[in-house]
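Note that one protein chain is taken out, while the other chains of the complex remain in position.
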Amino acid sequence: MEYLLLIISAILVNNFVLSRFLGICPFLGVSKKISTALGMSGAVIFVIAIASAVTWCLQKYLLEPFGLEKFLQTLSFILVIAALVQLIDLVMKRFAPPLHAALGIFLPLITTNCAVLGVAVLNMKEGYGFIKSVLFGTSAAVGFAFALLIFTGLREKIERADPPRCFRGVAISLVTAGLLSLAFMGFSGLVK
Amino acid sequence: MKPESPSDLYIVSSSPHTHSGESVERIMLDVLIALAPAFLAACWFFRLEALRLTFVCVAACLLTEWLCRKAMGRARAISDLSATVTGVLLAFNLPPALPTWMAVAGSVFSIAIAKQVFGGLGYNPFNPALAGRAFMLISFTGAMTTWSQSTWLQKIAGAGADAVTTATPLGFAKEALKSGQALPVFNTGLLSDFFIGNMNGCIGETSALALLLGAAYLLYRKVITWHIPAAYLLTVLAYAVILSLASPATAIPPLFHLLSGGLILGAFFMATDMVTTPVTRRGMLIFGIGCGIITMVIRTVKTGAYPEGVSFAILIMNAFTPLINRATRNRVFGTKK
Amino acid sequence: MQTTPSPFTFSGGIHPSYNKELCSGAPIRELPMPARLVVPLSQHLGAPAKPLVNVGDTVKAGQLIAEQNGFISAPVHAPAGGKVAAIEETLTAAGRTCAAIVIEPDGSQEWELLPRIADWRTADKKDLLAQIGAAGVVGMGGAGFPTRIKLSPPADKPIDTVILNGAECEPYLTSDHRMMLEFAREIRVGAEIIRQILGAKSLRIAIEDNKPDAIAAMEQAFQGIDGDVAVTVLRTSYPQGSEKQQIYSVTGREVPRGGLPMDVGCVVENVSTAYAVYDAVANGRPLVRRVISVTGDAVQQPSNLLAPAGTLYSDLVAACGGLRGKPAKVISGGPMMGFTVSTLNVPTGKTASGLLLLSAGKISSYTSQACISCGRCVDACPMGLNPSELSQCIEADDIESAEQIALMDCVECGCCAYVCPAHRPMVHHMRRGKALVMAKRSAAKK
Partner (left out) sequence: MDPIILQSTLWIGGIGLFSAVALAVADKYLSIPEDPRVGSVLALLPGINCGGCGYAGCADYARGIVLHGAEGNLCAPGGAACAHAIASFLGVAPVEVEKRTALVLCCGDDTETIRRSAYNGINECAAAQATAGGDKGCTYGCLGYGTCARICPVSAITVANGLARVDKSLCIACGKCIPACPRKIIKFVPAAATVHVLCCSKDKGPAVKKVCGTGCIACRMCTKVADGAINMDGFLAVVDYSKPLTSEKPIEVCPTHCIRKA
């Protein structure tokens, strides 16, 4: 039950994009087509799940024993995540070139996706154990994918809309994201 | 020098050359006609407050629409009556004592942000009236949840219940749920009060009777189909029945769920807004079921911030509409069954 | 021989006001020979015919004046005896230009006919097909596909059912209706010839239930016929006359996507085509004239006229007592799928079943309003498409997405535009989208 609540909380109530406002860059960047959104979602879930595990180990077995977690956490997390994304980039380029071509520059963007670092840091802050960390990370990523997918659907609709010139492009996307976030306020308080 | 042109030119266009005669204006007019009974009921129960809010919202919506179109340099807008419908629906979703300026702010948000920035009617992904209400609920939480005195609670809570008489039935139920108190008994007399509309709530949502009259008209005129309202109401009913079977002591009676809050108004008038809901019959059913589940989750989960979830449920399902449309395409003739 | 209601009903469709009473009671009248016939060389689907006569030649009625040019093509014959006055470009009803042979009839009644095949029951299939081809018979329901080709499907596509299309689901038009009433016996013979050529087991005569007199006439005409023959009464609903929908209504079979009726063992022929087949085989007369309904509220006396191919629309209108008031739209064909023309100076052809003149009060105009996603077009589309989404994709020049959601399956029946409360030019969008897809495909081929 506790795990279930954790999952629901991460996906719906405290959605990374819609209520924590993390990972906005890929959220706006890769939401033009369902196919690329799905690819990005897969990549993010994969990266975050692995990053949660790796950063947890890093924290527990390297930083904490040596008392470095206070000031080296962010630095080392970023370093590890960056290396990890590069690795995935290479693997994808080799084994899934169409996906790699579709994700284009957005794959390296995961490196700087604050959602990844956010998950890692939140895991430590909440003091989750290994399983919980990975679970939370994965659900947060699923929440990101969920929001990304909904938003892509909307985005396809508003791509065909006819906003005034000054609102075209990113502006109207941000307005839509805001309204989406407004709608998801309805879930507030359901789970802590 | 320009040659002389023939005196009368034939119109050339693509086929077909005949039309059913339906128009957007007519659809909006039908919605307004269908909202009339609820408006009369609102005027009866809330007197001048209902008149004031409806007038203010409609006027503000029309003015905003006109200004937006003007600013964008685009033609025709207010004559399609869609802004009027938005104004009426928004007003119907407001508590009676709400200050005028807040109603104006909500109307401006509805029309300007939720509709015209997308290019106007047809392009908006979210129901403008509901987006406006959600915006107000979050911005003016206090005012949006302050209800005038009503006698309905005294019937169940006794004369000494002054402290809680300023709540909607759902708000009351949620408080009871949170504090773990047993719910008072809802007798049939009370439910008939609910049905007629003699309870606290937003001005247009209280009278199920008047709303159902209007809904019948919309169904008769084929402006809406039964799919979304039926799926929505039946899901709520089923959810409520399951809850009351699971824990008979604390659950709210299913009929109470159906008749209280904005459910009837939402199911027939907001969840059926054409622009923001799916186009296929199967999609409509999914939409209705989704609305029902989200509504009940928001209403019945103890820790939830809001006692009523209709607006949020429909807004959230609005967001799913493009995906539902995509997932429920009809089978193309000549492809595998 | 029996009469049965159609066992199946296609999904979607609409019920427009039919207005058939304007001329359904008007018997077929032969048009007085016009002073000038502009005979287009492209009255069929496929390559235009190649002219065989020169300006100044004298031709007899029925004489071959332009020969079939390629496999998918059809010959053109002189509709009347007279002098070839010119060979020039003309505007066709469909809005294209094509070469036409202008004949000035001299009033001679002498016909140059093909040799008759009186004993067609014993005749060889090849000879019958050759006769039909030589007579220039094409599908008279609208598309004008050469009948010769339609009646010779490849051996691996056996035909078990011939459907005689007498649905005439287009509002206003009554030419097929009158044909069924006045030429029932001839249509029966034509149908029997078609059945014999195809070796089909079953023959169905499909008629909408709003034409009880035509049903009765066909029942009577087909009395005593051998084999599995039935009049199938269709529910009145547009587009029952559309090939794919009709096959489904009659047999319950769905023509596969991108396929042809022969893929499900069916051939659909219009009743007027059956008459033309009869005329070609039994009388040796090539297809040079047809019945055309001249109707609408902007013509004095709506009529069904037997007019030679190449008659100008202005002559047809004159034969109906002229215009009544000012027509806002002149439509070649019916109101659902017909083409508007910009002038009455346009010739008829083998496929034109109607000329519709409507005043401003009877037509609707299109707007550029946004789609309000009411979903009525989705319910109305007989092909199961989502016209709302399609039109929006095309409007946004997103042709790729439109193609993905089955744009090319659209049959342009017009149901979506008919029901659209925003008065969007749906069919126009579809046509534009299809043209763009075709352009893209042919570019990709290169």
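Residue numbering begins at 1 within each chain, and the chains themselves are lettered A, B and C in the order written.
Just so it is clear, contacts are C-beta pairs under 8 Å (C-beta built on N, C-alpha and C of every residue); 3 or more make two chains touch, one makes a residue touch a chain.
Predicted, not measured: the structure shown is a model, and the values here were computed from it.
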Omitted chain - touching chains that are shown: A, B, C
Contact residue for the chain not shown (choose from C:A35, C:A118 or C:A435): C:A435
Touching the absent chain when the full complex is considered, from A:I8, A:L68 or A:V121: A:L68
Sole contact to the chain not displayed, among C:A49, C:V341, C:L358 or C:C371: C:V341
In chain A, positions touching the absent partner: 58, 62, 66, 68, 71-72, 75-76, 79-80, 82-83, 86-87, 90-91, 93-94, 97
Hidden partner chain, residues of chain C it touches: 91, 95-97, 339-343, 365-366, 368, 395, 425, 428-429, 431-432, 435, 439
Positions on chain B contacted by the hidden chain, ascending: 1-6, 9-14
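Rule of thumb we're sticking to: only the chains that are shown with their structure count from here on.
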Most centrally placed chain, judged by C-alpha centres: B
Separation of mean Cα positions, chain C and chain B [Å, integer]: 49
Chain centre separation in whole Å, for chain C relative to chain A (CA means): 59
Centroid distance [mean C-alpha coordinates] between chain B and chain A, Å: 33
Touching two or more other chains - residues of chain C: 370
Contacts with two or more other chains, residues of chain A listed in rising order: 160, 162
Residue ranges of chain C in contact with chain B within the complex: 10, 14, 16-17, 171, 244, 248, 254-259, 326-331, 333, 335-343, 356, 358, 362-366, 369-376, 378-379, 381-386, 388-389, 405-406, 409, 412, 414, 417-423, 425, 427-428, 431
Chain B partner contacts - residues on chain A that touch it in the complex: 34, 149-151, 153-154, 156-158, 160-164, 167, 172, 175-176, 179-180, 182-192
Chain C-touching residues of chain B, taken from the complex the two chains share: 8-24, 26-27, 119-123, 274-281, 284, 325, 329-335
